[in-house]
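The complex is shown incomplete by one protein chain, all other protein chains being positioned as in the whole.
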Amino acid sequence: MGRVWDGLISDRDKEVYEKAGFGRTSGFGKRPGIVIIDVQYRTVGTVRAPILQAMEEFKTACGEAGWDAVDAIQKLLAVARAKAVPVFYPYVSHKESYDAGRTGTKIPSLMTVSDRGYDFVEEVAPHAGDTLIPKKHPSAFFGTPMVSYLIDQDVDTLLICGCTTSGCVRATAMDAFAYNFHVAVVEECVYDRGLVSHAVNLFDIQSKYADVVSLERAIAYLSGLADPGKGA
Amino acid sequence: MGRVWDGLISDRDKEVYEKAGFGRTSGFGKRPGIVIIDVQYRTVGTVRAPILQAMEEFKTACGEAGWDAVDAIQKLLAVARAKAVPVFYPYVSHKESYDAGRTGTKIPSLMTVSDRGYDFVEEVAPHAGDTLIPKKHPSAFFGTPMVSYLIDQDVDTLLICGCTTSGCVRATAMDAFAYNFHVAVVEECVYDRGLVSHAVNLFDIQSKYADVVSLERAIAYLSGLADPGKGA
Amino acid sequence: MGRVWDGLISDRDKEVYEKAGFGRTSGFGKRPGIVIIDVQYRTVGTVRAPILQAMEEFKTACGEAGWDAVDAIQKLLAVARAKAVPVFYPYVSHKESYDAGRTGTKIPSLMTVSDRGYDFVEEVAPHAGDTLIPKKHPSAFFGTPMVSYLIDQDVDTLLICGCTTSGCVRATAMDAFAYNFHVAVVEECVYDRGLVSHAVNLFDIQSKYADVVSLERAIAYLSGLADPGKGA
Partner (left out) sequence: MGRVWDGLISDRDKEVYEKAGFGRTSGFGKRPGIVIIDVQYRTVGTVRAPILQAMEEFKTACGEAGWDAVDAIQKLLAVARAKAVPVFYPYVSHKESYDAGRTGTKIPSLMTVSDRGYDFVEEVAPHAGDTLIPKKHPSAFFGTPMVSYLIDQDVDTLLICGCTTSGCVRATAMDAFAYNFHVAVVEECVYDRGLVSHAVNLFDIQSKYADVVSLERAIAYLSGLADPGKGA
């Protein structure tokens, strides 16, 4: 089966990675959690539109790629909620002046998003009981109690959705890998503003940190879990 | 000036990043430290050789790209040491069985490196007084006292060297960015086994987390510091 | 000079600590920040009253000891603000169901504080520009971007105020010590519900982690700083 990065990674690089033994399967554990990162209007726009048009509304919008992912996340969430799998929403909250730091010098446009941009996209917004994790930095783990929530809710496997692939998704996948969680990035459920960065970061993630799995495979995994209230 | 990623990042992606206002200059601070990540024989090989040949010795070797970086790091270190700039060596130490975790399932070849592979490359090996930071995970900060050492030595700016660009270099740059250090990745001083991942990760880093600077610019910055013993 | 713990620590223990060489002076650095922990109505009560009476309003209130500390913190803040020293407010925010974890099992009364209890005590409440750090756990550093803020604002010394001495103050002092900040706990500015725990934790902190200094000494240190806008 072809992969999204096939046309970008050279044959030489593929040979090297293959020979080095990278990219084995990490595998699913037994107690999954869904992690939906930054699916707020600032990252997709309030209407489905091509990226350059969506960026007229929010400079940080990813446009159609984001909305396609929202569709996929809806499907994943429907199965997850039927199985009572816990859902975690790391998100960026309104920025204060003291939040600028290196973010403010490197990407000043991140400091001036309107309040509407921080709203969760309605189609995949949190339900009561879901865990909200405001964050100031790319990784859902950096400067947050994310790992405490995961331990409390007895999660051993993360299914990661959201954006951007080359930003917060990768940072979160990498930290989750380092914490020794099983990590799967659900390919149709993540998005980025850059097509090349999207594909190459998925290659990096698949090679080193996590399994990049299809929505179909993620749904099959969740469907195989015991029904809620019926024990493990 | 051309950048190493120019041929890989599409015009569409460049337009989007430009319009989003990414990639501004983060800038140098006043109290630099040099960070040399994983420059051990396992990542270059004991002799200068093309990568596929070097991998016969160590599956994780990057070959000539690594040795070219060693040459560049030597030049940077000469200036840094003359200015008494502190030098930090995050490195991977011998793996124990309990270190396997997700690393062992995802990249089993990382678990069976010979002792010789863990030796520092002589040309750029630590001097007495340099700070050694054994690490178990990609980022120099994850599960290490790295930030405590940086605070103790009053560092506000990191010049990052070593490998791999798409692995520990990126992870370290991203965490250092999140800690609000000024971060520069010295382009000639970092290396990777994959040419595409190397270039695209430098693009990601330059766009979002740190300044990807030339060796010449890094040396100019260090040369402009006060001489040791002459105060700030 | 007598110390608050003198009557509690036995002569035998004092001899042992003295002989072991504990309790040397850590000293102040050059770039202080004030840290005011959890000075919210839930920890003092809305009116100055003896502790058992104050606990009728909030089970977590410390009563008069808290209000005495508020007076002292006001004095410290007046000097700090005149010198443009940055002020940090780690605080507990409204608890969600998913915040229960071990806190909810060990101290269930912490989960049901009214909204009014979370308001900052007006006399020492944050000003515009101060850094607010919502936290879920005792230490101001645990699961927060505290260290990122301190690095960004170039702080090397923490003057710690607030409550409780045996809880969040100690946890924060210990983590700040481990990060290699210079740490001083300002004795008149910290408070606890337990007199014994208050005193013995100050002994532990002074012996191992930080300097327990008088308000007078802290003010003298701040007064000796350069005036704002006049350089270092």
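Every chain is named by a letter (A, B and C) in the order it is written, and numbering of its residues begins at 1.
Here is the rule we go by: contacts are C-beta pairs under 8 Å (C-beta built on N, C-alpha and C of every residue); 3 or more make two chains touch, one makes a residue touch a chain.
Because the structure is predicted, anything quoted here is derived from the model rather than measured.
Trainee: For the chain that is not shown, enumerate the shown chains it touches in the whole assembly.
Mentor: The undisplayed chain, in the complete complex, is in contact with A, B, C.
Trainee: Taking the entire complex into account, which one of C:Met146, C:Met174, C:Val190 or C:Leu215 touches the absent chain?
Mentor: Of the listed residues, the one touching the omitted chain is C:Met174.
Trainee: Of C:Phe88, C:Phe142 or C:Tyr191, which one is in contact with the hidden chain?
Mentor: Missing-chain contact among the listed residues: C:Phe142.
Trainee: By the contact definition given up top, give the residues of subunit A that touch the hidden chain.
Mentor: 145, 147-149, 151-152, 154, 156, 178-181
Trainee: Going by the touch rule given at the top, which residues of subunit B touch the chain that is not shown?
Mentor: Residues in contact with the chain left out: 96-98, 100-102, 129-132, 134, 136-137, 142-146, 148-149, 152-153.
Trainee: By the contact definition given up top, give the residues of subunit C that touch the hidden chain.
Mentor: 8-10, 12-13, 15-17, 19-27, 51-52, 55, 59-60, 101-103, 105-109, 137-139, 142-143, 166-167, 171, 174-175, 177-178, 180-183, 193-197, 200-201, 203-204, 208-210
Note that only the chains that are shown with their structure count from here on.
Trainee: Chain touch graph shape: choose line, ring, star, complete or other and state it.
Mentor: Basically all the chains touch each other, so complete.
Trainee: Can you compute the centre-to-centre distance for subunit A and subunit C, using the mean CA position of each chain? Integer Å is fine.
Mentor: Distance between chain centres, rounded to whole Å: 37 Å.
Trainee: Please report how many Å separate the Cα centroid of subunit A from that of subunit B, as a whole number.
Mentor: Whole-Å distance between the two chain centres: 26.
Trainee: If you look at subunit C, which of its residues touch at least two other chains?
Mentor: If we look for residues of subunit C contacting two or more partner chains, we find 145, 148-149, 152.
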